[in-house]
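So that we are looking at the same thing, I have put the structure below in structure tokens.
The complex appears here without one of its protein chains, the remainder shown in place.
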Amino acid sequence: MRSFAGRDILSLKGFERAEFEHVFEVADELEPIARGRRNVDLLAGKTLVTAFYQPSTRTRLAHEAAMHRLGGHVLGFSDAKMTRAGDFYQESIKDTVHMLEYYGDALVMRHFQQGAPHEAARWTSIPVINAGDGWGEHPTQVLTDLYTVQRELGTVDGLTFLCIGDMRMRTMHSIAYALTQFDAEMIAIAPPDMSLTDEFKAELAEQNFTIREVDHVRDAIAEADVIYMEPVVQADYTASRQERGEDVGTTPEQYRVTREVLNDAKPSSIILHSLPRMDELPPDVDATRHARYWEEAYYGVVMRMTLLSLILGAKE
Amino acid sequence: MRSFAGRDILSLKGFERAEFEHVFEVADELEPIARGRRNVDLLAGKTLVTAFYQPSTRTRLAHEAAMHRLGGHVLGFSDAKMTRAGDFYQESIKDTVHMLEYYGDALVMRHFQQGAPHEAARWTSIPVINAGDGWGEHPTQVLTDLYTVQRELGTVDGLTFLCIGDMRMRTMHSIAYALTQFDAEMIAIAPPDMSLTDEFKAELAEQNFTIREVDHVRDAIAEADVIYMEPVVQADYTASRQERGEDVGTTPEQYRVTREVLNDAKPSSIILHSLPRMDELPPDVDATRHARYWEEAYYGVVMRMTLLSLILGAKE
Partner (left out) sequence: MRSFAGRDILSLKGFERAEFEHVFEVADELEPIARGRRNVDLLAGKTLVTAFYQPSTRTRLAHEAAMHRLGGHVLGFSDAKMTRAGDFYQESIKDTVHMLEYYGDALVMRHFQQGAPHEAARWTSIPVINAGDGWGEHPTQVLTDLYTVQRELGTVDGLTFLCIGDMRMRTMHSIAYALTQFDAEMIAIAPPDMSLTDEFKAELAEQNFTIREVDHVRDAIAEADVIYMEPVVQADYTASRQERGEDVGTTPEQYRVTREVLNDAKPSSIILHSLPRMDELPPDVDATRHARYWEEAYYGVVMRMTLLSLILGAKE
């Protein structure tokens, strides 16, 4: 297994099973620190630079919280408008990153443009974490999700993942890449204009990984061990929603996970959602035995503690 | 007296005299750290999450400064537009707070909506500080103010508070609740459309606390020990001010505290103003013996050091 020290976390494509397992082991070691709510000094000597070209609360704050929990330092920007990349200079990623590398010891970047963190990694000597690049990938989120599965269900192997939502989204790419490394099945449910691309399916087929596609959450809910959700509602849907009045449901029924639908689910099945949510996951589901998205949020901090410790060389 | 460890600071309603006294004692203990300008490590193990849905400099930075002075960590957001609550997701407070609780050990929230911090406190296991909720309350500001009085005048008992400004504002609510616990008098001066509501007066009457109302600062200035000010000028006044030209005074004379009016004040009386100010408090008052608003700003840090130490269990 390649060492994690100094390594970029850009994609889960090519991330190997032994690497997932190692990351989960280190996470198990660090988890009691988060649970104990007591900052330690494992990363006191290190500074994380946050470069968020798009707004983010969860992903940005989970990385920051992880650094603080380990006694580390954080600086950066959370809005491209505050940078020279966002004003009339339109500074290149190369120039920005050449500067940022002197401000800290690792860089976490979110960018609206697919591949931007990869470009950043080319021009800097410090490790780069992809915190979401357009339609590309979101590796730290999916590592969080799989670790949540590992903790809550004891294993990833042998499980069926029912993925509901926009299949072009970065988390869907990352989870499919990840599941190729496990003995797991993936079923996808998406609106026709948001379904898996042929290119992506072909790429996965090369790894002998096939995704089954169904039309309605009802058709597969009984098989699911993990119900993995993303919204299908986008900004322009919302406009018409406001025109029609607040209470009108906007997500078509076949992409919603409701208490009623969950009547057909396995008792042990769990729901993950990286949040925020629209109406695809009604709040009254929170009280069911299936909800695990708050745990997922918690493990989001644990996973970032783990990844930062690994790439900064504080953990082997 | 209830313990402060793990406790929310949402309102001064029901805050008891013994609690004020205890808070002031702990503040006296911690004050030399602020005065000595030397960060210590009392809260090194703790992280404060800032959730400011409305801009704030003073209140936000005073909390942050307090954490840093005690060696603690801070993360969060200072603008709702940077969050999923401020974009088309309109994420609920419940969902946001369920996430934030994993990012730190206490939460300080400002919100445009009255009661929002109370709602937050329902959904999180970490203590919540209300940093101002719409027209609601502003308990940490008023604790600061009363502590400033205690330090500058030696006591709160036996004093007459002359409160000038918009009586519907949150500080006015908090100070009235607070003064019910002391042997103090409150006189209010406000424009008719900004005067005390009947509901609020009735609520205070139940505690046998009556607020005298007068029309002009001149009518009561001679009685005041503490002159407690808020602006009466709001954004829409400013528009007309700009139309009329910059130099036109905008605050009617009866709500302004000028050097001339202060000729009739007790020599020992002090002026508090949480700032920023419009023309209700002209800068030439700064050089009078009455001005204490910079001290108030200083004690603002001391008070937040105190409250954070208490709710985070670092002080008994």
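Brief remarks follow.
When the chains are written out, they are named A and B in that same order, and each has its own residue count from 1.
Here, contacts are C-beta pairs under 8 Å (C-beta built on N, C-alpha and C of every residue); 3 or more make two chains touch, one makes a residue touch a chain.
Given the structure is predicted, the values throughout are model-derived calculations rather than measurements.
Although one chain is not drawn, the whole complex shows that of A:94, A:216 or A:289 it is A:94 that touches it.
Among B:9, B:34 or B:211, the one in contact with the hidden chain is B:34. The chain not displayed touches subunit B at residues 34, 37-40, 55, 57-58, 61-62, 64-65, 68-69, 71, 74, 78-79, 235, 238, 275-278, 283, 294, 297-298, 300-301.
Those residues of subunit A that touch the chain absent from the view are 44-47, 49, 73, 75-77, 81-84, 87-89, 91-92, 94-96, 98-100, 102-105.
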